[in-house]
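This is the structure I have questions about; it appears just below.
One protein chain omitted, others in place.
Up next is chain A:
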Amino acid sequence: MEDSKQTGTEDNVPSVIDRYFTRWYRADLKGKPCEDHCVLQHSNRICVVTLAETHPILQNGRTIKSINYQISDGCSRLKNKVSGKSKRGGQFLTDFAPLCRITCTDETEYTIYSCIRGRLLEVNERILETPSLLLEKPSTEGYIAVILPKFEESKSITENLLSREEFENIVSKRRVAESQSS
């Protein structure tokens, strides 16, 4: 950290995410092309679910019409409440539990999924008022939700996820396929 003083250009400074989190991915979620999710796992096992930068919502200058955490008639992620150190009362999520639905102004609708098993700690309510956060800072202020995996599953939950390298390989293959088809 000491020698970062001399460098100072943005590329050389590890960001908060680089320093404390590991990036994990799910590509083409539920078989839908390019609906990639990113899970940032902190060294303390807490996970932040975000859109991967390749997600269709973040492409082609799309704008967001609405974000809905009411995932069914009976279940709203906004009603999630946790109390105490042990986070009692949080909704328990499985890999493919929907977190929210995002509708773009072009009427395309996307479902964002939990990607991992764990207890829901919070959802990002600020993106409801300011959806542009999601577009401008998808991996920080535009996060979707915070999930706490079970202690004993904190390692195994990422086994089904792609590492950053694996994900980047998929993305570059996609680009190749795209350029060939066009």
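Rule of thumb we're sticking to: a residue touches a chain if its C-beta (ideal position, glycine included) is under 8 Å from a C-beta of that chain, and two chains touch if they have at least 3 such contacts; residues count from 1.
Operating definition for what follows: contacts and distances are computed from a predicted model.
UniProt lists the omitted chain of the complex under the protein name "tRNA pseudouridine synthase Pus10" (options: "CCZ1 homolog, vacuolar protein trafficking and biogenesis associated", "tRNA pseudouridine synthase Pus10", "Mediator of RNA polymerase II transcription subunit 17" or "Ras-related protein Rab-30").
Within the set A:Cys34, A:Val82 or A:Ile170, the residue that contacts the chain not displayed is A:Val82.
Although one chain is not drawn, its touching partners on chain A can still be listed: residues 1-2, 4-5, 8-10, 13, 15-16, 20, 42-46, 48, 82-85, 87, 121-122, 124, 126, 133, 137, 140-141, 143, 146, 148.
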